[in-house]
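For this view, one protein chain was removed and the others were kept in their places.
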Amino acid sequence: MKSYDWVDSLVRMLSERGRGMVRKPSQAVRASDDVEHAIDLCNELLSETGEALGTALAQRVVELLSGLDEAAQGRFLRRLANDFGPNDADVRAAFELWTSKGSPGARNALMAAIEGRRQRLFRRINMAPSGTAALVQMRGWLLRNLERDASLREVDDDLRHLLVSWFNRGFLEFHAINWQTSADILEKLIAYESVHAVNGWGDLRRRLAPDRRCYAFFHPALPREPLIFVEVALQRGLTQAVGPILEAPISSAIRADTAIFYSISNCQDGLRGVNFGNFLIKQVVDELQREMPQLTTFSTLSPVPGFRSWLAALDDRQLTDAVGPHFATLQASFGSIEPKAVRERLFEVGAEATAACEALRRACALYLCGLPGGPVDPVAKFHLGNGARLERINLHGDASAKGRAQSFGIMVNYLYEPERIVSNHQAFATTRRTPRSAAVDAVLEAKAGSVVAQVYAGAG
Amino acid sequence: MKSYDWVDSLVRMLSERGRGMVRKPSQAVRASDDVEHAIDLCNELLSETGEALGTALAQRVVELLSGLDEAAQGRFLRRLANDFGPNDADVRAAFELWTSKGSPGARNALMAAIEGRRQRLFRRINMAPSGTAALVQMRGWLLRNLERDASLREVDDDLRHLLVSWFNRGFLEFHAINWQTSADILEKLIAYESVHAVNGWGDLRRRLAPDRRCYAFFHPALPREPLIFVEVALQRGLTQAVGPILEAPISSAIRADTAIFYSISNCQDGLRGVNFGNFLIKQVVDELQREMPQLTTFSTLSPVPGFRSWLAALDDRQLTDAVGPHFATLQASFGSIEPKAVRERLFEVGAEATAACEALRRACALYLCGLPGGPVDPVAKFHLGNGARLERINLHGDASAKGRAQSFGIMVNYLYEPERIVSNHQAFATTRRTPRSAAVDAVLEAKAGSVVAQVYAGAG
Amino acid sequence: MKSYDWVDSLVRMLSERGRGMVRKPSQAVRASDDVEHAIDLCNELLSETGEALGTALAQRVVELLSGLDEAAQGRFLRRLANDFGPNDADVRAAFELWTSKGSPGARNALMAAIEGRRQRLFRRINMAPSGTAALVQMRGWLLRNLERDASLREVDDDLRHLLVSWFNRGFLEFHAINWQTSADILEKLIAYESVHAVNGWGDLRRRLAPDRRCYAFFHPALPREPLIFVEVALQRGLTQAVGPILEAPISSAIRADTAIFYSISNCQDGLRGVNFGNFLIKQVVDELQREMPQLTTFSTLSPVPGFRSWLAALDDRQLTDAVGPHFATLQASFGSIEPKAVRERLFEVGAEATAACEALRRACALYLCGLPGGPVDPVAKFHLGNGARLERINLHGDASAKGRAQSFGIMVNYLYEPERIVSNHQAFATTRRTPRSAAVDAVLEAKAGSVVAQVYAGAG
Partner (left out) sequence: MKSYDWVDSLVRMLSERGRGMVRKPSQAVRASDDVEHAIDLCNELLSETGEALGTALAQRVVELLSGLDEAAQGRFLRRLANDFGPNDADVRAAFELWTSKGSPGARNALMAAIEGRRQRLFRRINMAPSGTAALVQMRGWLLRNLERDASLREVDDDLRHLLVSWFNRGFLEFHAINWQTSADILEKLIAYESVHAVNGWGDLRRRLAPDRRCYAFFHPALPREPLIFVEVALQRGLTQAVGPILEAPISSAIRADTAIFYSISNCQDGLRGVNFGNFLIKQVVDELQREMPQLTTFSTLSPVPGFRSWLAALDDRQLTDAVGPHFATLQASFGSIEPKAVRERLFEVGAEATAACEALRRACALYLCGLPGGPVDPVAKFHLGNGARLERINLHGDASAKGRAQSFGIMVNYLYEPERIVSNHQAFATTRRTPRSAAVDAVLEAKAGSVVAQVYAGAG
C-alpha cells in the first residue's frame, strides 16, 4: 500500500532516544521484544506526538499486534492491565479536588483519573484503518485469558465499555442477505452459524431461497463482517420442528402468513456481551411487515438448551413433582414404581418413548414457567426479556444429537406480537412470570400447584 | 414511514400511570409541556423498559426534540444539567468502596457514579435512526447557550466526550468531491465554505475542475453531511495569492508539481472541538502522492486572521520595534517622524502603500515566529502543530475586505514536507519555535534581536 | 489512459505500405489530411485485420473524428456517402442469385450488397469505448448537412437504422432524477430543457423538490447523458397554466391526486427521429401509480405550437367561421364590422382582451379537433397517437413571449387514462378524430357545423 515516511522517521527517532529499534514484526525477532515494542509504541501513541502523527502510528501498532502469538498476546494484555490503569494517588487527588467543588473541570479530571490511560489508548488505536477490527480481536484474546487471570478484568471493562458505545444501534447497518450477496460474506454465514450448522453451499442456497429471509447487522468499521444474523422461514402456520424447515422444498412466499425465526447467531467473539439480538429481531419484524403485509404471525423456533441438565439436577422427589400427573403413566409404561428407576429409564428413552412425552413436556413447561425467580434458561430469558411470550412446547423439534442432549429434542416457539411486546415486557420485568399461551397453561394445569414452584426454586 | 405499535402502547401506559399523555409535538401543545414530555421519555429511555423497546422510544425522543423552539431547547438543556448529572452521595459511596479495594467491580461503579445518567441517556438517544444527528444538533444548542449559562458545562463535557469517541478517525470516511458528486452535497459545500466564500454554482464548478481537488470526511451515521472539507489547487510552483487560484482558467493537472491547500472548512457547529483537520490534510497528501507521483510540493495558502488586531494592540514603541529596520522607510514615505502618526497612517494605507509592504511583512514574520511563548495565531498553531513549517509571507494574498481587515491582505504558505513532519512537530512541540524557511529568516534577520521577542511576549 | 502498442505498430505498417503516416490529430496537420487519414483507417477497420485488432483501431478512428472541424466533417460525410455505399453491380448480381433460389445464403448476400459497407463500418466504430457517442455526434453533423446535400440521405438512413436498433427501449435505463443526482447530470437538464427554460440552479432545485418528479432515459453506452426527460408536478387537480407550477411554494406530495407532465425534452440532436417519449410517459405513469396509489389523474400541460400560425394562414372567411358564434362579440368589442379589421385587432390584442378569449379558445378547439385529415399540431399528434385525449383548452396558460407568439398563450391538457389508452389510440388511428372531453365538446358545440370542417381542411 503506502509507506508512511513520517512513521519511519519517528521510529528512527525513538531508537535514537535509546528505546531500541522499533521494527516491523518478523520471524527473526523474539516475541518478547515485540511485546515491548508494542508497549513502547502504545506509550508514544498516547503522547502529544502520537496525536500529531495521525493514523500512521496507530496503524503500526495494529500491525505489530497482529503478529503476536498466543503467549505474547497474554503478556501484552498483562502489560495493559498493570501499566495503563488508573493511578491510585491521582484518583484520590482528583476526588479531593472534586469534593471541594472549587474547580469547574474537577469532574472531568476525576473521570479521567479513574479511567486511566487505557481507554484513551484504545481510542487512539481505533484511529488506524483497521483499528476497530484489531480491538475486537483483542477483546477475543481477553475473553480467552480472563478466566485464568482476574487481573485482566479491568482491561475488559474498559474495552467492553468502548465497544458497547461504538457498536451502538445507531451505528449498525441492517442488510438483507440473499443469494446475490457476495460469496465472501456468505462463507462467513456458514462459518458463524451456531444453532443449526450449515451443511455446505447447497444447504446455504436453500436457506436463502425466495421463501426464506436472512438479515444481518454490519458495522461500517468492520466492512464485510456480519455481527449477528437471523434466518427466517416464511410459511403457513407455526412450525414445531426444525427438520422440516431445513429440508422443505422451496415454496411460494406469497401465500405465507407466518415468519419463523429459526436461527440467530452472533458472529464476533470479541463482541460478546454487546447485545444486538433484541434490535435485530424487532427490525426484522418491522421489515417483514412492510414487505409482506399478509404476514400475521412472528415466532421463533428455539432450543431449550438448559432443560435436560436442569432436570438431571433435580432429586427424585422434585422430578416426580415436575412430571406431575404424568408420573403414573411413566410407572405403568416402564413397569416400575421406584422413582429412581423411573428417572433412569426416563433419561434413557427420552421423548422417543411415547409414554414419556407428556411427562417431559410438563417438566419443560415448569422449567420455563414455574421457577419462582423466573426462568433460568438463557434463550428463554433473552426472548421473554424482549417482550415475546411462550407459545408452544414442541416434542421432537430437533432430532439432532445436540438437540436430544440439551432438551430431549424439545423446541419451543416464542411469539412476537408487535402490539403486546411492551405489555409482555413490562409484566415480565415486574413479576418475572413467563407470559404464555393458553396451550402452555393447559400443559401446566393438569394439576401442578404452588408446591411445585416452591420445590424447584433452587434448582436453576 | 412506520408506526411503531409498541411505542404507542407504551405511551398509553405512561399516561395511565399518571404522567400525562405523551403526544407527538404539535402546534397546539405549549412548548413547556414538550420539554416535560421529552424529559419523561428520557427517563423512560433510561429504564430497563427503554432498553427492551429497541430504537422506537429513542426515535420518539428525537422527534420530540426536533420540534423544540429555542427557548424550549434552553430549558431542556438545563433539565439535563440539573437532573441527569452525578449524585454526590453516590460518588462518595462509590469512592469509599473503591478505596477499600475489596470489590472487583468497584472501579466500574465509581466510573458510573461520576459519569451520572447523562452519557447513558445520550447513548440511548443515539440508538434512533437519526440519533447521532440529533445529538450533534443538541451540541450546537449547547454551544450557543454555554457562554451565558455555566451550569451547562458538564452537559457539554459529557456530549463532547461521546462525540470525540464516536467521530474517531477510524470511523470517518474519506471521499473525493467533484462535479459528479450529488447536488445536495455540493450545495452544502457552498453553505459551509468559511474561508473564501463560494460565489454560486459557477464558482463551485470551477473549484471542482480537473486541475482542482476537493476531499471531505463523512461519518456513516450522518450520511450526505460533510464534516470537514479541503480545497486543493494543482499547479506549477507556490502561489502567493488566492485571487489567481479562484479566477485562473482551467489548466492541465498533469503538468502540476505543487498542491496548494487554499481552503479548509469545518461544517458542523455541533462538532466544534472534535478535530479532523490534522487527519484530513495528511490523508490528502497521501492520496495525492499516490494519484500524482509528479507532485513534489504540498503547501497551504492560509490567512493570518489575528495579525492586524495583534499589531493594533501594540503600543507605539512595540510597533516601532516590530517593523524594525523598515520604520525609517515609513517615516520617509509618510512624511512624518512621530511614531503615533506613522502608526495611524500605516493602518490607514496598509499594504496598498508600497513603502509599508516590507514593514508589514516584517511585523507579520515577528507575529508568527517571534513571540516567546510561541505563535498565538490560531491558523499558525494548527498547521505548525501538525508538523508544517512557515514557508512564505505573501503581501497582497487576499484582496477581499475580510482579508484586508484581518491581515492587511497578507497570506502565508505552510509547507507540509512528508519526510519532515515528525521532526518539525517534535521541534515545535518542545521549543514552541516556529519551523521556517530561509526566506522567512531573511525577513526577520534585517536586525530584530532578542529585545523584540521579550517586548512582544504579552501582546498575544 | 493507455497506449495500445499494436495500434502504433499497425500505424507504422500502414505508413510503410505507402499510405502516409497516420498521426494523432494535431493543430499542425492540415484538416484535409485528417479526413484522408480517417478514411484510410475506416478502410483498415473494415478489413480482416481491423477485426483482429479489437477495439484499439476503432478508438483511433473515434479520436481522429473528434478533432475534425466543421468543414472536415462535411468532407468526411461526403466520403462516406460516395465510397461506402452499395455497389450497383454487386446488388444486381446478388439479386440474380437470389431469384434463382439456388443458394441458401443468397438472401444474406443480397442484404449485404444492398447494405453496402457503411453499416458495417459504423458497427466497427461502435466497438470503441466511446464509439456510440461518436456515432450519435456524427448523426448530429449529418442532420446539419442533410438539408443542403441530399447525397447524404443514404448515410443518414444507415446511421438512423442502427441507432434505432441500438436505442431500442429494451436497452434504455429508466432513472428518477432528483436533488441527490450528480451535478454533472443536473447541469445537462438545465442545458437541454427545451420547453420551459430552467432559470439557474435555484429554479432547478425547485423543480426537483418533494412535490415534483423528474424521470429520464439513459443508455448504457452513453453514461451520464440523459436522452430524454420529463418533469412532473404533483398537486391537487388539473392545472391550467405553467406559471403557477414553476413558481408555486413547495407543498406536500402526499395530498396530491394529480400528476401534471409539464415539460418533456429530447436531449441528443443526433438521436432525432429515435422516439423515446411514448415509452417514457407510459413508464412514468406506471411508476407513479406504484409509488403513489392515491394519484387518480395523469395529464400533460402542453403547448400548442402551431396554433397562431395556422390561424394567421386562414383567409377572412375561414377565420370568421373558426371563431364561430363569438365573431359577433369581437365585432362589438372592437367596434368594427369589417372582418379584416376584426382579424387585425384580434391578432393585436390576443387573449389579453377579454372579448377575444372565447373566440380564440373556439378556434383552437377547431385547430385541434376539426381538421378533416386529423390534427396537424406536432404536440397534439404525439399525445393523441400515444392514446391520450384532449381534456381542456386553457387561456393564459403560458404568459411568456414564446407562449404568446405560438398560441396566444393557450396551453392544453392531454389526459392519459391508463384504462382508455388502447381504445383512444385505436379510435384515433382509425378515424383521425381527436378523442376529447365533454368540456372541449362544449367549446365546439356553440354552433359550428360541418361547413367549418370542410373549409379548414386545407389550412393545415
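For reference, chains read A, B and C in written order, and residue numbers begin at 1 within each chain.
Keep this in mind: a contact is a pair of C-beta atoms (placed from the backbone, for glycine too) under 8 Å apart; a residue touches a chain by one contact, two chains touch by 3 or more.
No experiment lies behind these values; they were computed from the predicted model shown.
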| item | value |
| --- | --- |
| Displayed chains contacting the withheld chain | A, C |
| Touch criterion as defined above, residue of C:R144, C:K282 or C:K381 at the omitted chain | C:K282 |
| Selected from C:P220, C:P293 or C:G373 as touching the chain missing from the view | C:P220 |
| Residue in contact with the excluded chain [from C:E36, C:D90 or C:E115] | C:E115 |
| Where the unshown chain meets chain A, residue by residue | 179-184, 186-187, 200-201, 205, 224 |
| Positions on chain C where the hidden chain makes contact | 2, 4-7, 9-10, 13, 48-49, 51-56, 86, 91-92, 95, 98-99, 104, 107-108, 110-111, 114-115, 123, 126-129, 131-132, 150, 153-154, 157, 161-162, 164-166, 168-171, 173, 220-221, 278-279, 282-283, 286, 290, 385-387, 418-423, 425-426, 429 |
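Heads up, the rule we're going with is that only the chains that are shown with their structure count from here on.
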Chain groups still in contact once chain B is set aside, others held in place: A | C
| item | value |
| --- | --- |
| Label of the chain whose CA centroid is most distant from the centroid of chain C | A |
| Centre-to-centre distance between chain B and chain A (centres being mean Cα positions), rounded to whole Å | 40 |
| For chain A paired with chain C, centre-to-centre distance based on mean C-alpha positions, whole Å | 61 |
| Centre distance in Å when chain B and chain C are each reduced to the mean of their C-alpha atoms | 51 |
| Where chain C touches two or more other chains, by residue | none |
